[in-house]
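Excluded from the complex is one protein chain; the other protein chains are retained at their positions.
By letter and in written order, the chains are A, B and C; residue numbering begins at 1 in each of them.
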Amino acid sequence: MAVLSEEQSMLRDAAKAWTQEKSPVRALRGLRDSRSDHGYDTEAWNEMAQMGWAGVIVPEAYGGSEFGFLSMGLILEELGRTLTASPLLASGLAAASALTLGGSEAQKAEWLPKIADGSTIATLAIDDGPHHAPERTALAATASGDGYRLNGRKTFVLEGMAADLLVVSARGPKGIGLFLVRADAAGVNRTRLQLADSRGAANVTFEETPAQALAGGAGLLDQVLDRARAGVAAEMLGSASQAFETTLDYLKVRVQFGQPIGAFQALQHRAAKMFTDLELSRSAVEAALAALDVDSPEAPELVSLAKAKMGDTFHLVSNEMVQMHGGIGMTDAHEAGFYLKRARAAEAAFGNQAYHRDRYARLQGY
Amino acid sequence: MAVLSEEQSMLRDAAKAWTQEKSPVRALRGLRDSRSDHGYDTEAWNEMAQMGWAGVIVPEAYGGSEFGFLSMGLILEELGRTLTASPLLASGLAAASALTLGGSEAQKAEWLPKIADGSTIATLAIDDGPHHAPERTALAATASGDGYRLNGRKTFVLEGMAADLLVVSARGPKGIGLFLVRADAAGVNRTRLQLADSRGAANVTFEETPAQALAGGAGLLDQVLDRARAGVAAEMLGSASQAFETTLDYLKVRVQFGQPIGAFQALQHRAAKMFTDLELSRSAVEAALAALDVDSPEAPELVSLAKAKMGDTFHLVSNEMVQMHGGIGMTDAHEAGFYLKRARAAEAAFGNQAYHRDRYARLQGY
Amino acid sequence: MADLGGADGPAFRVQVRDWLKANYPPELRDPARTDPEAVWGGRAFVGSDDPQSVWMRRAAERGFTAPAWPRDYGGGGLSPAQTRIVEQEIAAGGYRTPLASFGVWMLGPVLLEYATEDQRREHLPKIVRGEIRWCQGYSEPGAGSDLAALATRCEDMGDHWLINGQKIWTSYADKADWCFCLVRTDTAKKHEGVSFVLIDMTSPGVETRPIRLISGDSPFCETFFTDVKIPKGNLVGKVNAGWEIAKRLLQYERQNISGGFGGGGGAGGIAGDLGKIAADYVGLDETGRLADADLRSRITRNKMDFRALQQTIARVAAESRASNGPNAATSIIKYAAAAMAQERSELMVEAMGAQGLGWAGDEYSPLERQAVRGWLRSKGNSIEGGTSEVNLNVIAKRVLGLPDPK
Partner (left out) sequence: MADLGGADGPAFRVQVRDWLKANYPPELRDPARTDPEAVWGGRAFVGSDDPQSVWMRRAAERGFTAPAWPRDYGGGGLSPAQTRIVEQEIAAGGYRTPLASFGVWMLGPVLLEYATEDQRREHLPKIVRGEIRWCQGYSEPGAGSDLAALATRCEDMGDHWLINGQKIWTSYADKADWCFCLVRTDTAKKHEGVSFVLIDMTSPGVETRPIRLISGDSPFCETFFTDVKIPKGNLVGKVNAGWEIAKRLLQYERQNISGGFGGGGGAGGIAGDLGKIAADYVGLDETGRLADADLRSRITRNKMDFRALQQTIARVAAESRASNGPNAATSIIKYAAAAMAQERSELMVEAMGAQGLGWAGDEYSPLERQAVRGWLRSKGNSIEGGTSEVNLNVIAKRVLGLPDPK
């Protein structure tokens, strides 16, 4: 755990207390079984917004607390521990970053205060196909009046059904850039996705849909994506840590052959390796968030490192959670399956391990 | 172990008896410490030749026994167990394949009988640089009279110092092909390599060196290389099996914490995994040799599978051999280091695991 | 083996092929991929004239549901080599296995070995004819890998046995007619207090409850026995000597599970070439290679491993053709097959990207949904029928001879 300021410690403690009490894993189970279109519990979201979480990276001038990415990461980590479904990452981190970094004064003034107080849900819409390839988007933006018209399709848009505002990557006259689209604009058509991890997402099509450009082009896209990736990694850190701790507890109580199974050396070594991976991953995630806070030129490398390493670790830990629980871990009644399913969705979000290893190597010139 | 014919069983038993008695690992140690240029013990080679091993894949018409590749593999496997250095693979398998498959009647008649009786040492010279890339050779063959002249360089030529005859890949007027060069021909310059695995090899340069072409071009090159690769894999199978068995014996006798260390479950599971890998690798190696015996169209895939899988397994087993022996495995006085060093040289020979995974995928069209 | 040469080899193969062609119901065009499509037999099938039941009955009459069993008990009475020919021809023709049956795969072989003549005559013909579907009552909540810790009580009441306790992971118990079950007949001993009994699932006091898995399916049940009475003759072997039978049956189970993996799928897997499916989703680069080079390497390792596994299964079969029982390679193959099948399922959903994360709905193709469910189902490969950890223990101790701790 990074050395925290007093402010950050308080934020972390508040997030931990709230998620443990108000949003344990069974909340996600309930959401899943209710088959809601929305993807999260709106009452819970209102409570989160009241605690100011949606405004943690939003500038004070626009109603946020401007606490930064490490602080946002602490909250996401706690949400990850209990697999809390919420639009915090999509709206309060990813879309808020897009507006903060690329919005005009008018765009910021219009949207950021509503994102910060949670009354508007915004999200990113990046990929056209099944794989993360932001540089290959084919969705077209053509100039029209003082704005643009979008035509094309986006997949796997997080909180796509709940969103009021979409931040869409598209290929415009000056190359790839980000565009603002109101979810209720003409030509927007959303289809709910029923995902294995029970979170909310949509496929979205655009037909002559009016849009406004953000400033910054492909560079802005990179910056915004890196913020979203670091946020997902922070959430994964919490989920993987909890999955590991739950498993560790089970190793201490489950008895077979007259022993707690955690007394068997082969399982001990596997647990020790997982813990080592978790410690390394924590360092990588915290370093990436800290780099974003100081806008370090190393941030892209550090974010890819964090997303890839954290992805491998959550992948391993979620698999071992099921295996070490044995049959009970295979049942829907147990929590293990929820962590397993969430792991793969989080791994895929904004580039999986293979994507980020490739990116890291490219950034290092080989 | 494949189901063997009576002939093959006898061959295997003879090879096992001879290597255990005449060529234990300390023979390689002695060869290393003698710093001979030659790379193998000529007396031992004479004995091997007298047993007919150099002619196992040579057609009967040219003085061989034509027993085939599975039979040759059985001998190489036994040689591999004791890390016996000999030109059997380079001469009796690789170069003999080149002549058998691509030689004219006159070339076969001139060379095969002498290869089969061990009096001539032949070898392949394939790569120009540090990595196996047979399709990228730059060594030039230009027509001259009824033959060719070679100009260029070959690296890592097995038994390059001992060889009387070189089978050289070169880029000629009709593309890549194989060429015969006498080692004492004009313009051949050989430099001995002092390798970590103490085997014999050389870098060789050619300057206006007279050469004869073999028939078959790049197709022949592929076929010959696949035979050499399968042979190396068979030798690796023996080495890895012996490395594993030596380690398994040690696990049963080395006592720490009041237990044979083989009673510790973490080591038991690692041993079980190694054994599983060895069994899979044995199947792959035997299947590749059997495919060559029937000239199966699947042979290229099966050979790449064998070389890659066997390479991974020998890599793992040789590392675990050192680790499980602890400090004693780090000493030059122990055999572990010899297996470790041989593993990496054999992995690199005729394409390492990465090369063969890539080739396998290409052959399967993705 | 005489049956391999002359009229008994190629001629027999032709006979089998002709018979299959003539007797396979044309309605059953595709091989069974999912549970409901498989021919499981049982009371539900008796008297039915749907094509599956017809196919099962015809094959049973010809002795092809249990080709290697003695004719006396309704089997085919075929030699190992002939049995292999029958299996090969059924697979090669794309015919469904005539009877998917725990009775044929697991119970029958141990009844042949351990049961009385009366028990064999009672149960084996019904298994062969697919009239009785069996389930396996082994694991309990407190007895998983440590199976011998089982606690379900079986008390001798003089003229009958009385069963009380709970089993778990009883596959298809809710659909089964009878259950072969491990019970405790001596609470003072562990392995030496276990007996092997046969229980009619329609007996009063038997209750089953399906367990929903992470894949959404419910192939397993919890099974409760409350004061269940069974006849004295339903105990197989001697009282307190059931552990040997239990282990022997597990060997057959692992062999059977391993055999299932060999084809490339395994419980949970979807069919198809992983390289080609990945190419569909990821694309090829200008050199013809999968555009995701990192994924390509991992797919290739998995494909190579699977092929080496198939080669190993073939090699082991060739080496032990004369022997008909499970051998030392079983644990190795079971362990390796589970790891590879799970890896393959992981790579499949990774290759599909966001399309490999769907649970339901029209935004996902049937193949995609099947890949996701199959990936989740495959997590059981390394748990059921002996965990991978137990298999590694078996390899280390029984195959490699490594010692137990003092």
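Keep this in mind: contacts are C-beta pairs under 8 Å (C-beta built on N, C-alpha and C of every residue); 3 or more make two chains touch, one makes a residue touch a chain.
The structure displayed is predicted, hence computed values, not measured ones.
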Omitted chain touches shown chains A, B, C
Please identify which residue in C:A151, C:A293, C:A317 or C:A360 touches the non-displayed chain. C:A293
Out of A:V25, A:A125, A:L251 or A:L292, point to the residue that touches the absent chain in the complete complex. A:L251
Considering the complete complex, identify which of B:F156, B:F179, B:F206 or B:F275 is in touch with the unshown chain. B:F156
Which listed residue, A:A14, A:A133, A:A185 or A:L280, touches the chain dropped from view? A:L280
Could I get the residues of chain C that touch the absent chain, sorted low to high? 289, 293-294, 296-297, 405
Residues in chain B touching the chain absent from view: 127, 129-132, 155-156, 191-198, 203, 255-258, 264, 266-267, 319, 322-323, 326-327, 329-333, 336-337, 340-341, 344-345, 348, 352-355, 357-358
With the missing chain put back, which residues of chain A would touch it? List them for me. 1-3, 248, 251-252, 258-260, 262-265, 267-269, 271-273, 275-276, 279-284, 286-287, 305, 308-309, 354, 357-358, 360-362, 364-366
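Simple rule for what comes next: only the chains that are shown with their structure count from here on.
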Cα-centroid distance, chain B relative to chain C, in whole angstrom: 42
Chain A and chain B have mean C-alpha positions lying a whole-number Å distance apart equal to 51
Multi-partner residues in chain C (2 or more other chains touched) are 389, 392
What are the residues of chain B that contact at least two other chains? 264-265, 268-269
